[in-house]
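One structure coming up, written as structure tokens, with questions to follow.
Showing just some of the chains, left in place.
All chains are identified by letter, namely A and B, in their written order; residue positions are counted from 1 within each chain.
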Amino acid sequence: MSVRKAIWGDSLEAIEQALTEVDPDLYAYIRDFAYEEVLARPGLDLKTRELLAITSLIGLGAPKELATHLQGALNNGATEQEIRETILQSALFVGFPHALGAMKRFQALLRKQG
Amino acid sequence: MSVRKAIWGDSLEAIEQALTEVDPDLYAYIRDFAYEEVLARPGLDLKTRELLAITSLIGLGAPKELATHLQGALNNGATEQEIRETILQSALFVGFPHALGAMKRFQALLRKQG
């Protein structure tokens, strides 16, 4: 299974189509370099990689991409608790505002899933 | 064992003394809130927490604190490979310059340890 399938799950086709329309070359790099080369490397399991991705994105303040990897963490076996701890810990390093913003986004995602 | 002991290892007393001299109140918050409350929470093991800390610090560009948590990750069972993967992955999210800076710091730490 591709890393994109593992992280994007049922959204794979929708994301592929949307990003290809945004810029096919940028999407090709995201697909071939970011997902299927770097995130596909051995040495760390995908669940851990997704918790690290969440942490990077909290620091950037990039809410749209954050939502993708909050879902990606759930899709790869991270529990709700593990994701909450990941977000909560980030408050120590990048401050409460970015951590709170991320937790609100996680709450919104959980509510949408019911 | 305190979380500080687990992360700082043999440097515990030196770090405690240095930070107390810097500012006793700030150190008290770092000790009682950051380490012994938040990082001590259940739900994520300390090795994973240290990989997340490394990721936050790469995004901040905070080299001194990064060195502390690179050592802290090693002290809690992270392998050299896991730490290299953590740094390498961060290039995707925060760019190559910060990732390269972190990898250089990790190389320096490994060399110092022989």
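In this text, contacts are C-beta pairs under 8 Å (C-beta built on N, C-alpha and C of every residue); 3 or more make two chains touch, one makes a residue touch a chain.
Nothing here was measured: the structure is a model prediction, and the numbers come from that model.
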**Request:** Because only 2 copies sit in place here, please give the count for the whole complex.
**Result:** 6
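Note that only the chains that are shown with their structure count from here on.
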**Geometric centre distance via CA averages, subunit B-subunit A, whole Å** = 22
**subunit B to subunit A touching residues, read off their complex** = 34, 38-39, 41, 43-44, 48-49, 51-53, 55-60, 81-82, 84-86, 88-94
